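First the structure, which I've put down as structure tokens, then a few questions once you've had a look.
For this view, one protein chain was removed and the others were kept in their places.
We just call them A, B and C in the order they show up, numbering each chain from 1.
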Amino acid sequence: MKALVYHAPRLSQLGREARPRDPGADRRDRPDRLSHDLWDRPSHLKGDVPEVRPGTILGHEAVGTIVEIGAAVTTLEPGDRVLVSCITSCGRCAFCREGRYGLCTGGGGWIFGHVIDGLQAEYARVPFADTSVYKLPPELTDEQVLFLADILPTAFEVGVLNGGLAPGDTIAIVGAGPIGLATVLTAKLYTPGRIIAIDLADSRMEKARELGADVTINSATEDALARVMELTGGLGADVAVEAVGVPETFELCTELVRPGGRVANVGVHGHPATLHLEKLWIRDVTITTGLVDTVTTPRLLKLIVEGRLDARPFATHRFPMGETMAAYDTFAAAAETDALKVVLEAEPVSETRAESELALVGSND
Amino acid sequence: MKALVYHAPRLSQLGREARPRDPGADRRDRPDRLSHDLWDRPSHLKGDVPEVRPGTILGHEAVGTIVEIGAAVTTLEPGDRVLVSCITSCGRCAFCREGRYGLCTGGGGWIFGHVIDGLQAEYARVPFADTSVYKLPPELTDEQVLFLADILPTAFEVGVLNGGLAPGDTIAIVGAGPIGLATVLTAKLYTPGRIIAIDLADSRMEKARELGADVTINSATEDALARVMELTGGLGADVAVEAVGVPETFELCTELVRPGGRVANVGVHGHPATLHLEKLWIRDVTITTGLVDTVTTPRLLKLIVEGRLDARPFATHRFPMGETMAAYDTFAAAAETDALKVVLEAEPVSETRAESELALVGSND
Amino acid sequence: MKALVYHAPRLSQLGREARPRDPGADRRDRPDRLSHDLWDRPSHLKGDVPEVRPGTILGHEAVGTIVEIGAAVTTLEPGDRVLVSCITSCGRCAFCREGRYGLCTGGGGWIFGHVIDGLQAEYARVPFADTSVYKLPPELTDEQVLFLADILPTAFEVGVLNGGLAPGDTIAIVGAGPIGLATVLTAKLYTPGRIIAIDLADSRMEKARELGADVTINSATEDALARVMELTGGLGADVAVEAVGVPETFELCTELVRPGGRVANVGVHGHPATLHLEKLWIRDVTITTGLVDTVTTPRLLKLIVEGRLDARPFATHRFPMGETMAAYDTFAAAAETDALKVVLEAEPVSETRAESELALVGSND
Partner (left out) sequence: MKALVYHAPRLSQLGREARPRDPGADRRDRPDRLSHDLWDRPSHLKGDVPEVRPGTILGHEAVGTIVEIGAAVTTLEPGDRVLVSCITSCGRCAFCREGRYGLCTGGGGWIFGHVIDGLQAEYARVPFADTSVYKLPPELTDEQVLFLADILPTAFEVGVLNGGLAPGDTIAIVGAGPIGLATVLTAKLYTPGRIIAIDLADSRMEKARELGADVTINSATEDALARVMELTGGLGADVAVEAVGVPETFELCTELVRPGGRVANVGVHGHPATLHLEKLWIRDVTITTGLVDTVTTPRLLKLIVEGRLDARPFATHRFPMGETMAAYDTFAAAAETDALKVVLEAEPVSETRAESELALVGSND
């Protein structure tokens, strides 16, 4: 089976002998075919996520069609076209019951390509499918919904909602990679007064402006803090979103936010930051961190159906599943390729083959 | 002095002998010239607001320039161009301290044209000016900001915010008069999935579509409840806003809202409605009423400055102050004239005259 | 099998031939023994809940021990002592995902004794057990936790939380039956300034004072509205909770609540009420209705474990399961018996018998 496998410390060769395990007699699980995209937060490569075992199939974003379902699955049928979320929710633990699926203690959370095999393969097994996948309306294309698997809810929940953005606010977004740009896009749902995007790369600035940023600041050549203060009459931004994952950008966020404002950290960090409590203790600042819960996925899907949200510009490159390594190379060289999200396309799989394959989506265990 | 005076039970002749009272020795108040608009909720005419004494100058929406200030005013200066809000806030009572200016017990609340002389006059005295008027940026025209005095914050606070509207929601707005249309306009700040406007007049439907309604239903010729259910897969709208002020439309709102949804009443009512608790007790419905507080006026002003909110289409007719009765006739015949808001324009007043007039804006008493 | 069966229009004889259906080959469900209590909102008797078919076993509150589990159940084991909630949650529908289990569209909601057989029987089958029952710590007695099945979360969620009670507030609770009294008890979790209980029966007033009411008003002999106004300096109560279910008490709540306050309806209504919008439109009142969701059950259980919440005084009478009709008589004659909640106690069931019975708790279908 074609798949993208992690061979630490380097990324990973294509293909793997073993298929997803046979689910056994009393558990009929379901194979699927998926279209995938590459991971936007390549923390594996930075070594920030040490838990991943070599040999694990990577990938946690997919759109596909269900081929077979497990016995416990009650709300899905083979043939359903679904979005597979980056976050799996057992639906039963205390965290899932509160809508905090990212903190699931019942076997879910961020597991694909992390603690179980991921989705960059021709077939994948999806645990807790009833509470972890979303049926898709037929009128939407794969690329219209694919980014609902991760970057849209991540940017929206961990950036925009944690940031408490309200109409008229000034939001400063530090980092204009895919997550930062998705924050620009989803911030517009709350009609801020001004969206300021800050990055080091002019090409990403241009993308930020295309997606809705009102002001862009290249922090390599400008004093970002001074510019934000100038733009806000010396007050600071109402909301600051960290979308890079290094201490410097986090600290910048705590400096450019106004008294009473909010700093929402979205970046995946490998190192501690300095928190200037000697200045911040009196400034009424709220700082949030978080993994996405994907509770807003149905809401964002509605917005796509209604034509209010369009994430297709994120798909800058497309590769067939058999060329996954070329896809990763393109993604890794984003500075030259201007890649944002690279889409992997699986070939349509015949039903016959699917039935014999027993590759799996959707058990409850 | 030219002014619009209420002579119950009919509306009212133009002009009045008396000027605003002299503020006395230790209280220098301030005259002003204002541009006005007519009242969008003519409850006086229906008799729903019995407290208004004959002889009262009407009007509670104005943009003007301060001519003189009272001794206690600390944040405004003569020459400042300001918006005068329909709601006066003493800034000191328990309600004002909680941001509920509409419930002010310290002498504010809705007082203009209600318990004190209103703003449809060449000069007006504005109590508690520090906490009841808003300085305007010079680049904005009067008509860009005039509707901030009432209908924009009313629609936004009492309709959209009380309704708890969130991105992707379906909102049904019953009534497409000025307040209903302002609800259409400000609902878009939260990017609903679908805005449904319901009214009896096709001309207002057209206006609703121009301002952003996705679907319009003429309830004279269509079964509005059936249409909403059809549009929402039988579930009902997430948010229903009553913007008419009669029992039938309120009851419609409680029927077309989904389980777990919210009904926000904005209409001014003269009669009780029937609340079908035998159906609603189990449906998790929230119903809100309220007068506007105008706490969001600064936020809405920012959105106008940034070009995110444009209420100019509400100004359908303009009259000089001397033709106020014609303006009211136009407004009263809205079915023929398609009038939404009728703007009264005062002539510029010379500084000399202003100083001698002692007409008043901005005391603290 | 002993059970309490509804024979409309009268309540119902004890015992029924048929046992819960055999779950079939691929579905092993689980029998249980339960201790029960009687229904506190006898709307069946008033005819307010017309959906119940004659022949249905009644009851929706129970504590018991699991004897067998269905194949899909993953978080429970035979032998677990559990609380069975009055609300069943499928855990998969959009409402359940938002914590609105009472509105479950996946086969749950209020189903026991309503659309499926209830819990006043020696054995019962509990659908969606993983998301509808709660494991109990061994140190708690049945009576310490039994009222978590319905009246405690109902009073807390639909009364106290919907009412937005905050420390220092004055809360007026209209109706001092079991639900009203449970509202008194759970309101104390937010340390209101004053709890006012209003009812017609002096014996219930006394109970209200025992449970924490600061002031009681007998509305048969006193003008409740006048008393509340006197107690609140003419302002009204911050929060009013309707816990009776008739139009008069609901209307009283809308009169005695202060401007800006909240009316939380908990009562089960059979008739419409009059909503005085001609007074309320300007008073910023929020009115909520709702069936309990039981999302707070784990939180309330923690409070019982920590000794912060004690609902044992609600258990005024106890009967063995075989005397259910006597129990109902006692409950029906509450005016004479002062009954609040009447507990039915099942005899311990031997494991052997249980295994052969195939009476059922806990399927996923």
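Points to keep in mind about this one:
Everything below uses one rule, namely that a contact is a pair of C-beta atoms (placed from the backbone, for glycine too) under 8 Å apart; a residue touches a chain by one contact, two chains touch by 3 or more.
Predicted model, so just to flag it, every value in this text is computed and none were measured.
Contacts of the undisplayed chain with visible chains (whole complex): A, B, C. Across C:Glu139, C:Glu306 or C:Glu336, the residue that sits in touch with the chain not pictured is C:Glu306. Residue-wise, the contact with the chain that is not shown comes from A:Pro259, picked out of A:Gly55, A:Pro137 or A:Pro259.
Note on the undisplayed chain: of the listed residues B:Arg53, B:Arg97, B:His271 or B:Arg312, the one touching it is B:Arg97. On the side of chain A, the interface with the absent chain consists of residues 48, 95, 98, 100, 102-103, 245, 247, 250, 259-260, 265, 267-278, 280-291, using the contact rule stated above. Hidden from this view is one chain, which touches chain B at 26, 71-72, 74-75, 91-92, 94, 97-99, 106, 130-131, 295, 298, 364-365.
Residues of chain C in contact with the chain left out of this view: 166-168, 188-191, 193-194, 214, 299-300, 302-303, 305-306, 308.
We take it that only the chains that are shown with their structure count from here on.
If you tally contacting C-beta pairs for each pair of chains, B-C comes out on top. A straight line joining the Cα centres of chain B and chain C is 43 Å long. Within chain C, contacts with two or more other chains are made by residues 98.
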